[in-house]
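Only a single protein chain was left out; the remaining protein chains are all shown in position.
Then we have subunit A:
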Amino acid sequence: MASTAAVPFWRAAGMTYITYSNICANLVRNCLKEPLKAEALNREKVHFSLSKWAGGKPEKPILRSDTPGV
């Protein structure tokens, strides 16, 4: 019925709401005053370790991290 509703520009460009929302949040964090900015960026740091499994055993893990050298 309402499938002709106008889509937001970011949805039309192929972006999902979560991506849009996270970009907005990051932009706001980047505009904070100094000690708060460092705390906010620190709070949002992520660290991933991904390993694919083959034959019941994990292969070498892939690390993605905002804290280099970890």
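What we mean here is this: contacts are C-beta pairs under 8 Å (C-beta built on N, C-alpha and C of every residue); 3 or more make two chains touch, one makes a residue touch a chain; residues count from 1.
Definition applied: contacts and distances are computed from a predicted model.
Asks: Could you tell me which of "ATP synthase subunit delta', mitochondrial", "Trafficking protein particle complex subunit 2", "TECT1 protein" or "THO complex subunit 7 homolog" is the UniProt name of the chain missing from the displayed complex?
Replies: "ATP synthase subunit delta', mitochondrial"
Asks: Hey, which subunit A residues sit against the chain that's not shown?
Replies: Output for subunit A: 9-10, 12-15, 20-25, 27-34, 36-37, 40, 43.
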